[in-house]
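Every protein chain of the complex appears in place save one, which is left out.
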Amino acid sequence: MNAVRVGMVGYKFMGKAHSHAYRDIPMFFPDAPVPVMQAICGRSAEGVGRAAAQFGWAEAVTDWRELVARDDIDLVDINAPSDAHKEIALAAARAGKHLFCEKPLALTLADSRDMLEAAEAAGVKHMIGFNYRFAPAVQLARKLIAEGRLGRIHHFRAVFLQDWIMDPAFPLVWRLDKKVAGSGAHGDLGAHLIDLARFLVGELKEVVGMSETFVKERPLPSSMTGLSAHGSADGATGPVTVDDATLFLARFESGALGSFEATRFAGGHRCTNAFEINGSLGSVKFDFERMNELQVYFTGDDADVQGFRRVLATDPAHAYAEAWWPPGHTIGYEHTFIHEIVELLKSLQENRQPVPNFHDGVLCQAVLEAVERSIAEKRWVSIDEM
Amino acid sequence: MNAVRVGMVGYKFMGKAHSHAYRDIPMFFPDAPVPVMQAICGRSAEGVGRAAAQFGWAEAVTDWRELVARDDIDLVDINAPSDAHKEIALAAARAGKHLFCEKPLALTLADSRDMLEAAEAAGVKHMIGFNYRFAPAVQLARKLIAEGRLGRIHHFRAVFLQDWIMDPAFPLVWRLDKKVAGSGAHGDLGAHLIDLARFLVGELKEVVGMSETFVKERPLPSSMTGLSAHGSADGATGPVTVDDATLFLARFESGALGSFEATRFAGGHRCTNAFEINGSLGSVKFDFERMNELQVYFTGDDADVQGFRRVLATDPAHAYAEAWWPPGHTIGYEHTFIHEIVELLKSLQENRQPVPNFHDGVLCQAVLEAVERSIAEKRWVSIDEM
Amino acid sequence: MNAVRVGMVGYKFMGKAHSHAYRDIPMFFPDAPVPVMQAICGRSAEGVGRAAAQFGWAEAVTDWRELVARDDIDLVDINAPSDAHKEIALAAARAGKHLFCEKPLALTLADSRDMLEAAEAAGVKHMIGFNYRFAPAVQLARKLIAEGRLGRIHHFRAVFLQDWIMDPAFPLVWRLDKKVAGSGAHGDLGAHLIDLARFLVGELKEVVGMSETFVKERPLPSSMTGLSAHGSADGATGPVTVDDATLFLARFESGALGSFEATRFAGGHRCTNAFEINGSLGSVKFDFERMNELQVYFTGDDADVQGFRRVLATDPAHAYAEAWWPPGHTIGYEHTFIHEIVELLKSLQENRQPVPNFHDGVLCQAVLEAVERSIAEKRWVSIDEM
Partner (left out) sequence: MNAVRVGMVGYKFMGKAHSHAYRDIPMFFPDAPVPVMQAICGRSAEGVGRAAAQFGWAEAVTDWRELVARDDIDLVDINAPSDAHKEIALAAARAGKHLFCEKPLALTLADSRDMLEAAEAAGVKHMIGFNYRFAPAVQLARKLIAEGRLGRIHHFRAVFLQDWIMDPAFPLVWRLDKKVAGSGAHGDLGAHLIDLARFLVGELKEVVGMSETFVKERPLPSSMTGLSAHGSADGATGPVTVDDATLFLARFESGALGSFEATRFAGGHRCTNAFEINGSLGSVKFDFERMNELQVYFTGDDADVQGFRRVLATDPAHAYAEAWWPPGHTIGYEHTFIHEIVELLKSLQENRQPVPNFHDGVLCQAVLEAVERSIAEKRWVSIDEM
């Protein structure tokens, strides 16, 4: 398989990020199968038509049911709003298409499991879009842990801090509507932390959490682009039905202790997706706002020169570096999607499941819901219980 | 009151820090009452004699009961191991002495309350040694919050990370013995975080926590100085009876959300006592390893120059700066004790209770024990319950 | 002009960066004229053929003289080794093509002037590739200065620190050969600093410099890719004929003082292209290794919260931000070329000279040579003298 014909559903923020990845992959990863940008689908003919032209898709369509049934599509890329994921994925799987679904897999754990089952029943490949795994600095963290260079892991602490809805005048966009988004900071941001925790440290065993909605009523939206938006002119408001912030503590199966916080009310943090891991032989720190860097500490360093090293993960020794620029020439957010989709394309070529896949989506969702149950019932909840 | 005659019990790490403060105050804070270093007390005549000579105390004694009863002592400074605090404080209060007690006030909430009652019954002044409040950068954080410049506080997240006992060969020093220390990282480090939380954001309402002892058995100690130590030569070991790490989530009375973590297993962190506070109008970040700095963010800054400011709290506008050096010339750990004791001396001069005092010690202890109960019973615990 | 047909000479490091920009511009800057990747030219038919396929050029050719004469080419992009720039540019200008030339314009000031004259005589547009101007954080620095928000500029200090040739076993690549490269760190790295100085602070008046070649003899190269390379197997060596490091002091026409240093021997610095500017009302700091950030200080901030702000130049208020991702989602090195070429394309559309253009290339070269003369003659050299 040297070319993969893609049909994509969704054309906003994630649609743009994925489109760019498809566009750039042949240039930077010439050994990967070539993604063919066959058709892009959206509800607004005008909107999706404009996106198709701008992003470079051969065709724009408005009926995803038709799209997923087409013979000239190998892979269905689902980045429509979260509440639409399941139906599309099930239909695409039934049609024998490989699946690439943005996170969260679905709004509920039950739905996520249905999606995984459908994909497995259809025998197709399935990937979920946890793109942060694919930052070279995160790959380096993973490598250090996998090689035992941090020893036994004791601590994982992670925060995903944003501040884009702090203004009470910011309108009630779909991400603040539980019916469409499932949850707020928890599912949007916390899901990434959970996935990184699982990627780097392993499975969680039990959790206890709390959450809050600081601004409970907001103006209805009049327009929205990306993460920015404007409120209604007529002063109409509606209730925020998701969490502004969710925190939880966790124990990992390995015995490590975890701390997680996702919030959209941390002023000064545009996109602080940050974690620190402490092991018996060393530690690593990552902050997505400086995504090319990993701070690394080794307990075994000479006694007079112990300290966190600021490693710029752009050297030949680092993941993906050879595809890009000389050392010290950094890459950005969009590159995580390129690396992610390269993994997907290679998995198709090699006839294996990509990683992370729907299993990871289901396991992440299980933790998300365990935290929600923990909050609702004010108690520790075991992941096994889910 | 222009001079305060001090009798001090304890001469190790905190004894050294306090002694230095008494020694330096007349030079840098000439308007404060002069502390007279009357007598220092310890169990080892040789050890305390050497300390007296080195630190500049007029006299060395070995019987604290005699010391607290002396007529020529106005203030009793208690920095003996934690399990001795209560008995000394009660005797000193009965003798009508003002009290300065290192944290934790006592090993249990009940004992702490006894100490507060005794101090109140005796009508003496009582202070507790939460020295981190007195870093100028922390004072600046407090000022910004008190003046409303951060708005309504949404988040407080704090960690106190150390790594001095990560080596399993590190011996079983008294701080790892529950009978003497009460608890491990929780009481030693977490107590400081709780006090800072109360100082900066207000009272906590409910908590849920978890803890772990990663290294459960250690060599018996052969010698110890400060925080360093050596293990026994004969290979004898004993059980660690305190926590290596304790984390908890909290809700504040105000509705703010709190996250707390204290650990001695965070490689690369010698003394990271760090917090971040997010309010509706701004944020602050502090890390004790860079104790002269406060990171400050305002949501109201011009749209193109928003970002955390690194404020070096050594300007004339900052607390205590006039006592020290020109802007940019930093101070260190020991200065927090100087500022703390200046507050104590001035409170005596002004005939008012110093802050923080035994009330703060009791309230901190209540949170510590609520967390412990929460861990033991695996549930949320209300502070009121304590 | 809605489309610009490009013929490019060169296909290595800069060729890749330019190609990617042409490829991505239609997606992210749909309002700019569309660059049509008509033909790419290189000496090795095999090499350029592979590059054409990988980068997305319609055609690969080996004779640049034919290329620049073709009717279906509007713009000639010159990123061949520096010693070839002049001849290609002159021919292309004579053929009436617009010119986009990588820095340095030429190996000598005289050649640079010839190129500018040729472009002017031909009445074509001409741009030079000082890509660092186009980092959003650098654009913000420029904006703050232009709006007077830093006041009168007193100081500009800049370093461009790399470490890729520190190993004496690193071979004698073309960048270390004066005949091909013109100079070493000075022309390669220092040229960028000079351009940033001119862009941000204005023209230089006089300079005095020094330089050094730390490793004077190196193995002959056996192969080279990007900035990496391998030495010869047979142990043959040759002399390094360029500078490893060049430093100089400068006075600006405005009276500001400048300090410049370019070196390839600064261990730990992969690509530290950094400057700081101090004005009477504020300061800015930039480091390319954290290219999304600008540190900004204002003397007029409130007395208790003065400090450098870390501004992440990804907000809507920042240059180019709307083309990319939400705030906090960073971009990378390659994006500077995209912005640069957008400026070029728009200048063609608007029938004006792009900035920076060959005038800037000549003025930069004048400073480079003034520094070289200053070093040769061990004296201050006025730019006017050149």
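Just so it is clear, A, B and C label the chains in written order, and each chain counts residues from 1 on its own.
Going forward, contacts are C-beta pairs under 8 Å (C-beta built on N, C-alpha and C of every residue); 3 or more make two chains touch, one makes a residue touch a chain.
Small disclaimer: the values here were computed from a predicted structure and weren't measured.
When the full complex is examined, the chain removed from view is found to touch A, B, C. The chain omitted from view is touched by exactly one of B:Gln54, B:Ser222 or B:Ser382, namely B:Gln54. Summary of contacts with the chain left out: across C:Asn278, C:Thr330, C:Ser347 or C:Gln365, the touching residue is C:Asn278.
Screening C:Val34, C:Met166, C:Leu220 or C:Val355 for touch with the missing chain picks out C:Met166. Among C:Arg70, C:His155, C:Lys346 or C:Arg373, only C:His155 touches the chain left out of the display. Touching residues on chain C toward the chain that is not drawn are 154-155, 157, 159, 161, 163, 166, 208-210, 212, 214, 245, 247-249, 251, 255, 257, 259, 261, 263, 265-269, 276, 278-283, 297-299, 306-308, 378-380. In the full complex, chain B contacts the hidden chain through residues 13, 17, 19-20, 23-24, 26-28, 30, 53-56, 162, 164, 226-228, 269-272, 288-292, 312, 314-316, 324-335.
Counting over the whole complex, chain A has residues 140, 143-144, 296, 298, 301, 303-312, 315-318 touching the chain that is not drawn.
To be clear about the criterion, only the chains that are shown with their structure count from here on.
Closest chain to the protein centre (all Cα atoms averaged), using per-chain Cα means: A.
Both chain B and chain C derive from one sequence, and where they touch, over half of the residue numbers involved are common to the two copies. Computed centre separation for the pair chain A/chain B is 41 angstrom, with centres defined by C-alpha atoms. Computed from the mean C-alpha positions, the centre of chain A lies at a distance of 35 Å from the centre of chain C. Contact with two or more other chains is made by residues 298, 306-308 of chain B.
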